[in-house]
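In what follows, a structure is listed as structure tokens, so that the remarks can point back to it.
Shown here: the complex without one of its protein chains, the others still in place.
Letters are used for the chains, namely A and B, taken in the order the chains are written, and counting of residues starts over at 1 for each.
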């Protein structure tokens, strides 16, 4: 059994931003030399998501509007009594999830043709991390 | 360490449809001869989910109505500028998630008594795939 771990640092320019990760995860899997196994891609934060979906600009806008509708930005969060202002970002993280597992088959990410891996920042403009851990043989 | 991979092909009769998968995943785990490990069940598409919940018809209706309420079908998606008509199906995928991990213990799926594995198609009537990958010993 082999395992291999890397951390990706992100610091988005915008408060909310989507970052394409497939290439970086592919590279890490290549370095791991694992032929059969799993790779976990997981945000190490509670106000950001890692998800898999389509790499399409219109969809990014739809997601943004949808997240604002279901988890609206604003002052009305109990969490803000603690001095924070990012209550919405916590709910967005819970809605979208913070991690994906991608199977590694014959040394490659075993994704469908339209599946791409993304990081979705909900409270950015600061340094954040994603852990990428591969395990297999 | 062992690993074993199979792909399930699905082609639903209806546009949206729930398909019971527990039996098929159980069979694959049996073939894998893995006694202790994990099995990943993951939709290879961005408009379908794999989830675990109750095998109960009334709940299927509740889920359908809930998904239509939170991610309504309709023309008002930026994604449709790309020629697509399935914006809602992408959001439904994001809401429900596209994968589950089931522990394998003593050669069997380690599920609770009411837990069943399902595929939920949100944009069907075409061929789609689910990857089932087991890893362990």
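Here is the rule we go by: a contact is a pair of C-beta atoms (placed from the backbone, for glycine too) under 8 Å apart; a residue touches a chain by one contact, two chains touch by 3 or more.
Since the structure is predicted, the reported quantities are computational estimates derived from the model, not experimental observations.
Peer 1: So which bits of chain A touch the chain we can't see?
Peer 2: The list for chain A reads 1, 3, 5, 38, 40, 42-46, 70-71, 77-82, 87, 90-91, 93-95, 97-99, 101, 129, 131, 133, 135.
Peer 1: Determine and list the chain B residues touching the chain excluded from the picture.
Peer 2: 1, 36-38, 51-54, 56-59, 61-63, 66, 70, 95-97, 100-101, 103, 105, 110-112, 114-115, 135-137
One rule holds for everything that comes next: only the chains that are shown with their structure count from here on.
Peer 1: Using the average of all C-alpha atoms in each chain as its centre, how far is it in Å between chain A and chain B?
Peer 2: Here chain A and chain B have centroids separated by 20 Å.
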